[in-house]
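Each remark here refers to the structure printed beneath this line.
Every protein chain except one is present and positioned as in the full complex.
In order of appearance the chains are A and B, and numbering begins at 1 in each one.
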Amino acid sequence: MEYQTVRTTCTYCGTGCGVLLEVLDGEVIGTLPQKDHPINEGKLCIKGWNAHEFIYADGRLTKPLIRKGDKLEEASWDEALQYVAKRFLELKEKYGPDSLGCFSSAKCTNEENYLLQKIFRAVIGTNNVDHCARL
Amino acid sequence: MENLKKNIKDMLESGEIAGFLGLIEEEGHPIPFLFTKDSLDKLDALTVPDIRYPMTDILLKIVRKYPEDTIGVMVRGCDDRALIELAKNQKILSDLIRPIGVACTKEMAEYCRCSQPYPREIHYGEKVEGVKDRSDLEKVESMDLSDRLDYWMGQFSKCIKCYGCRNICSMCFCDQCTLEDDTLILTGQAPPEIPIFHLIRAFHMAGRCIDCGLCEEACPAHIPLRSLYRKVREDMADYLGYVTGMDETERDPLEFLGSDGYEVPTKIDET
Partner (left out) sequence: MAGLAAAFGSGAMTNSVPEFEDADCILITGSNTTSSHPLIASRIMTAKAKGAKIIVIDPRRTHMAALADIHVKQNLGSDVAWINGLMHIILKEGWHNQSFIDERTEGFEELKKVIENYTPEKVEEITGIPKETLREIAEIYAKSEKSSIVYCMGITQHITGTDNVKSLANLAMLTGQIGRPSTGVNPLRGQNNVQGSTDMAAIPNKYPGYQDVTSDEVREKFEKAWGGPLSPNVGLTVVEMINAIEEGKLKGLYILGENPMISDPDSTHVEKALDDIEFLVVQDIFLTETARKADVVLPGSSFAEKDGTYTGTDRRLQKIRKAIEPLGDAKEDWEILCLVGKAMGSKGFDFASPSEVFDELAELTPIYHGIDYDRIEHEIIHWPCRDKDDPGSPYLHKDGFARGKGLFTAIEYKPPAELPDDEYPHQLTTGRLPFHYHTGTMTRVSPSLTHEVNEAFIELHPEDAKSLGVRNGEKVRVSSRRGSIEVKVMLTPGIKKGVAFIPFHFVEAAANRLTNAAALDPIAKIPEYKVCAIKIEKLDGREA
C-alpha cells in the first residue's frame, strides 16, 4: 500500500498550472490541483484535472521501431541508436550538414529542446532547427 | 506535534492501521501522503497546514483498492462530517477507519465561515467556537426574485465546465455522474447549459454537502458555489430537520433517492 502525490506542472498549456499527480502503488490514478501554487491557486481546467488520463492510453510506444520494407518492426535500443547515428552521419557526409534538420517540440522540456538543438548545431553543424508551434 | 507523530507511528508499527493518510511538507509545500510501516521516516515531515486537500476523497480511492484494511486519516471538522455521511452511504466502513482529529484555528474558522470547526474527537489543536455568518446568503436573500435569478445566471455563465467542484468533493462519489449524462446536459459546451448544470449538482448536495467549501476554492470561475449548497443545507435543516454530517445514527431523509446517481429534480430552487 503506497500512495503519494508528486508536485509537477500541467502539460496542456503555457499557463503552467501546478498539479499533484496521485500515485497509488506505482500507478498514476489521478490529478489534483496544487493548492499553494501561485498561478492556479488550487484550481484547474478540465484538461488539467485529467492530465493523467493519457499516460496509460492504448498505443503508448514502449519499444524502438525500425522500418523494414513497409513495416515498422521492434528493435533494441542499441540497434536503433546506432542506425540513427549512422544514417545521419552518412547523409551529412554525402550531402553536407544543411541537408539535415530537426523539428523540436513546444511540448518537450527545456532540457530536451536544448539537447536536440545541440545535436544539430554542434554535432551535425546546421541551424536547420525549428519547432512546430508558431505564435 | 511530537505526540501526534508518536501516536501514528505506534498505530502503524502495531499493525492497528495499514496506512495513515496525512500531509507532508516537501520543499515548503504541504502535499497529501500515505504513511505506512515502510515510510515511518517520512513522519518527520508530517504537517498540519492551513491549506486543505480533499482527504476523504483521497481516502475513498485508497479504500476502493484496499477494502479490507484499516486506515487512519487526518480529519478536520468537515472531513469528519464527510466520514459520517460516507459511512451512511456505505462508501466506507467506520470500523475500518481511524480518524485522527485536528481542530481548526479561529482564523480558519473565520475564513471558512464554519459553524463547527472541529471533529468529534480532537487529537491535535485547540477547539474554537464556530462562526455564525450567513452574510453571503443574506446578500442574495435581500435581492428580489428576478435580481436573484440574474445574479445566479451571471455567476453560472462564467463556468468553464472544469468539473472541479465535483472532482474535489468528497460527497461526489457516484460511479455515473448525472453531470456527464448527455441526455440531460449537452456535452462539449462551455459554459455548460445553465442553470441546469449547477442546479443538478446543488440538488444532489442536499443531504450530502458537509459544507467544507472545497468546491468553491477549486472553482476557476469564482462562482460562490458554497452559498448555493449552504442554502440547500439550510433548507434540509429547516424543512426536514436534518443537518448533514452531524449525527451518525440519524438517517438521511433523502436516502430513498439512492446513492449511485440521482434522478433529475424537476423543481427549480429559487435560491
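Miscellaneous remarks
Simple rule for what comes next: a contact is a pair of C-beta atoms (placed from the backbone, for glycine too) under 8 Å apart; a residue touches a chain by one contact, two chains touch by 3 or more.
Owing to the predicted nature of the structure, the values given are computational and were not obtained by experimental measurement.
With the whole complex as reference, residues 6-18, 21, 23, 26-28, 38-40, 43-67, 72, 77, 80-85, 87-89, 91-92, 94-95, 97-135 of subunit A touch the missing chain. Annotation for subunit B: contacts to the undisplayed chain at residues 27-28, 157-158, 160-163, 180, 187-188, 190-191, 220-222.
Simple rule for what comes next: only the chains that are shown with their structure count from here on.
For subunit A in complex with subunit B, the touching residues are 1-5, 7, 20, 22, 24-25, 29-30, 32-36, 40, 42-46, 48-49.
Against subunit A, in their complex, subunit B makes its touches with residues 18-19, 21, 26, 29-34, 36, 38-39, 51-54, 58, 61-62, 65-66, 69, 160-164, 167-168, 217-220.
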